[in-house]
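Take a look at the structure set out below.
One protein chain omitted, others in place.
In order of appearance the chains are A and B, and numbering begins at 1 in each one.
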Amino acid sequence: MDWLGGVVLAVVAAIGGGTIRDLLIDGDVFWVSDEWPLVVSLVTAAIAIIVLRARPSVDPRRASWYVASDAVGLGAFSVVGTSIALDAGTSYFIAAFMGVVTGVGGGVLRDVFARRTPIVFVGEIYAVAGLIGVLAHLSLVEVNAGDVATLWIPLAVVVAVRAAAVRWSWRLPRLTRG
Amino acid sequence: MDWLGGVVLAVVAAIGGGTIRDLLIDGDVFWVSDEWPLVVSLVTAAIAIIVLRARPSVDPRRASWYVASDAVGLGAFSVVGTSIALDAGTSYFIAAFMGVVTGVGGGVLRDVFARRTPIVFVGEIYAVAGLIGVLAHLSLVEVNAGDVATLWIPLAVVVAVRAAAVRWSWRLPRLTRG
Partner (left out) sequence: MDWLGGVVLAVVAAIGGGTIRDLLIDGDVFWVSDEWPLVVSLVTAAIAIIVLRARPSVDPRRASWYVASDAVGLGAFSVVGTSIALDAGTSYFIAAFMGVVTGVGGGVLRDVFARRTPIVFVGEIYAVAGLIGVLAHLSLVEVNAGDVATLWIPLAVVVAVRAAAVRWSWRLPRLTRG
């Protein structure tokens, strides 16, 4: 894997879930008309790779800062994705589905391109954490809880579920065969 | 592979082909405005996984009920996919292509996510069976054969071709190198 591949995969992880969501909803992809998400994810990816190359002995996927920032991203993307789907007029059911797709889709695409088995398939409480956050978000929307609460409470719920899942090694039951 | 991953892959296999077709034709994905296909595929996948977990010694992909229901799905999806493309105003050629994509696309996506080589690439008479059904469908549409005949005859053709291919181990010639 060269550095360009690393940047491409990081950008895919960042904008891939929202891209799938937008293609499924109405085809109006958020970063095509407004280029800032793409610029920010490119610059962030480049900085991350420079920093990581300077510290090659750290496996980033086990570092606590990585798990923490990944959990924040999962929560934010899931909640915002749900909200965008609702604004586009979908039902609560489809909006919840789109929220989870937004939250986990980028990571799944990245892992498919990098030929890894996506984390969402291997027993971690990951998509489930996103789904719990999405359900919290929809509940708060239903009771008109206000913009601040409907965003931040579900985000905190996702981070808490992910933290607990990692801390106590919660895992989903495995199927007998893959 | 955990049970959630199993459900996700089953849903991808069920609605993936039609989703690709709809994105290619006009971007109006069938299960976004009408959520029943997604609900039915989720519930069916969950039931299938519960049943299969109770009988772990069976490899479902070799069981005759699996091959049979898969052939019915291939036939139905290929024919309906062709019909939807025709209704959207495509040429016969593009409609046939969309029919095959609808029939085999979900399985290809599932296999890519699960990191298996898609069945359509490894020599089985599979996409070809779908294509034969699609050509039968277009022929019957051309002669105004009536809704019942244009749906059921091609479906029976696909199932018959698949049954014969499995029974007599018909395979496509392999390329010298992969």
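The rule is short, and it goes like this: a residue touches a chain if its C-beta (ideal position, glycine included) is under 8 Å from a C-beta of that chain, and two chains touch if they have at least 3 such contacts.
What you are looking at is a predicted structure, and each value in this text was computed from that prediction instead of being measured.
Enquirer: Quick one: which of B:Ala45, B:Ala71, B:Ala127 or B:Ala165 touches the chain that's been left out?
Expert: Reading the full complex, the residue touching the unseen chain is B:Ala127.
Enquirer: Using the touch definition from the top, which of A:Leu38, A:Val67 or A:Ala88 touches the missing chain?
Expert: A:Leu38
Enquirer: Quick one: say which of A:Ile49, A:Ala88 or A:Ala149 touches the chain that got left out.
Expert: With A:Ile49, A:Ala88 or A:Ala149 as choices, the missing chain is touched by A:Ile49.
Enquirer: Since one chain isn't shown, list which residues of chain A touch it in the complete complex.
Expert: Within chain A, the residues touching the omitted chain are 1-6, 8-9, 19, 23, 27, 29, 31-32, 35, 38-39, 49, 52-53, 56, 59, 112-115.
Enquirer: In the full complex, which residues of chain B touch the absent chain?
Expert: Its contact residues with the unshown chain are 23-27, 90-91, 93-94, 97, 108, 112, 115, 117-118, 120-123, 127-128, 171-178.
Just so it is clear, only the chains that are shown with their structure count from here on.
Enquirer: Using mean C-alpha positions as chain centres, tell me how far chain A is from chain B in Å, no decimals.
Expert: Each chain's C-alpha centroid was found; their separation is 29 Å.
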